[in-house]
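Then we have chain A:
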Amino acid sequence: MAETVKKIRLATVWLGGCSGCHMSLLDLDEALIDLLTRADLVYGPLVDAKKYPEDVDICLVEGAVTNVENLELARHIRTNTRTVISFGDCAVTGNVTSMRNRIPVSDLLNAVYHEVSAPIGPEALKVLPALLKKVIPLHQAIKVDLFLPGCPPHPERIAAVLQALVNGDDVDLPADMRTFG
Partner candidate 1 sequence: MSVITLTINGELVSARSGQSLLEAIRDQGISLPTLCYLDGLSTRGGCRLCLVEISGQARLQPACTTTAGEGMVVVTHNDKINRYRKMILELTFAERNHTCAVCVSNEHCELQTLAAELGMDHVRYDYLNPQLGIDISHEKYGVDHNRCILCLRCVRVCDEVEGAHTWDVRHRGIASRVITDLNRPWGESESCTECGKCVEVCPTGALFDKGMSVGEMKKKTNFLRRILDGREKNQWNR
Partner candidate 2 sequence: MTKMPSNESATNEKSSHELKLQLLDKALKKCQYQQDALIEVLHTAQETFGHLDEEILDYVSIQLKLPPSWVYGVATFYNFFTLEPQGDHVCVVCMGTACYVKGAGDIIARIEQEFDLKAGTTAADNSLTLVSARCLGNCSLAPMLTLDGAVLGKQTPDSTVAAIRETPATTSVVSEETS
C-alpha cells in the first residue's frame, strides 16, 4: 500500500533566524529516517536545490521576514505551497530577530557597518537586500496555515506536527507543546 502513495514534497526555508530550528529538525534523529520514507525533502538549507520548486506540499519556514529578499521568497513560497508552517518563534512572533525593531534601520546599519572599521557599508554597495523598517512574523507577510512555536521547537513538537500532516490528520498539539519560548 505504502508504495503506491505519492510521497509528500517537503521544503524547509531559512529566513531571518539563527538556524536553531533546523538544528532541532535534525534532532529528530531516527525519526527523520521514518519521515523521509514518506516525504521527499525538495528544498532547503539541508538539500542542494537552487530554486524553490513548484507544487510543494509542506514548507517549514524558519525565521522572521526581515528584508526584501525574505519578502519575495515568502510570496513565492505561498504561491507554490499547499501548507505553509511558521516554524519556530522567529517565524511565529518575530522573536529575537525582531528585537532590532526598536532601533531605526539607519542607526542599525550605521552601528554595524559604518561605526566600526569598514568605511562603506554593503547596503550602499547594494550587496545587502534592503532591510524592512520592521521585522515581521511570517503571517503578517503571507497567509500561514500552521504555527509551530518554540525557540527552537522541541523535536517532539516537530515530529507531532509532521507526522499528523504526513498521515493527513488534523494537527492538534496539546497546550504544553504550543508554548512560545
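Note that in this section a contact is a pair of C-beta atoms (placed from the backbone, for glycine too) under 8 Å apart; a residue touches a chain by one contact, two chains touch by 3 or more; residues count from 1.
How were these picked? Simply put, all candidates are chains of the complex that A comes from, given by their letters.
The model shown is predicted, which means the values in this text are computed figures rather than measured ones.
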| item | value |
| --- | --- |
| Touching candidate - 1 or 2 - for chain A as found in this complex | 1 |
| Candidate 1 partner contacts - residues on chain A that touch it in the complex | 86, 89, 92-96, 98-99, 101-102, 134, 136-137, 139-140, 144, 147, 149, 151, 175-176, 178-181 |
